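Just one protein chain is left out here, and the rest sit where they should.
Here is subunit A:
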């Protein structure tokens, strides 16, 4: 066979892998809400959730990210990359990955919880689910990513599909700080988008498999540090965290960490290989797997909205994926 053809096929295989990684990331992440729900039903987290708004989410984020970090470290040790962690952390691209972790980890976690508390679940979840659109705009400006008209339409359809799947009837609650809640939701969406863009910028130079290893440990570590301050009960919050470790609740969180770790592993690889904008848009397919698992294991109903949302999301995902040949050069750099 012609050598040029072989090279083209090799490049095409790599681009297709990128799309597959993006889908895998979404599907794997959808497993975590069910495992988180199972852990929340058990003490000490069940009782602790009555103490303060942020205590349990921060404990879960800290334990889940740290567990993910350990799982990714194991994979990197096996691949002979463990020494690279420190080498990369000393460099500027490594610091980008740390900054990305801050945006996607403790900052987004805090603002998303605060937004739901201040404005109820409906509008904050809708606003924060728009992060792929913000991410696509940022990726165009910062990374100069090529995004076709079809891909833009696909990104919008992915968001509409994810929103339709996640939609819940309004609760009619009274929220005196409603607009502050919406602002928090917007900050969450920007933070998630910034995480991907800044990490992708760093991953021009940092191996994505190492970037995600650093991301998970940084996010877990930062969340651990801010826990006493944001949880509102000072050092007692560490007591609840350590009480959780020898329980079944932690087993579920650690399992969630495994799935989240695998998901982020592919999410970061996809951002590097098929572009930040595509990886973010395809990542929201997690709502499909989360719903399927919810139906199978938690007995959730299959509603018309779920079916319509899933179909919309899948059509959007196909448009985002587009032709793999378009992914051979991701950026407008000529």
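The working rule: contacts are C-beta pairs under 8 Å (C-beta built on N, C-alpha and C of every residue); 3 or more make two chains touch, one makes a residue touch a chain; residues count from 1.
By our rule, contacts and distances are computed from a predicted model.
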item: Hidden subunit of the complex - UniProt protein name among "Aromatic-ring-hydroxylating dioxygenase subunit beta", "Phosphate transport system permease protein PstA", "Cytochrome oxidase maturation protein, cbb3-type" or "DNA-binding protein"; value: "DNA-binding protein"
item: Selected residue (touches chain absent from view) among A:80, A:176, A:246 or A:299; value: A:80
item: Those residues of subunit A which, in the complete complex, touch the missing chain; value: 3-4, 6-7, 10-11, 14-15, 18, 79-81, 83-84, 86-88, 90-93, 203-208, 210, 272-274, 327-331, 333
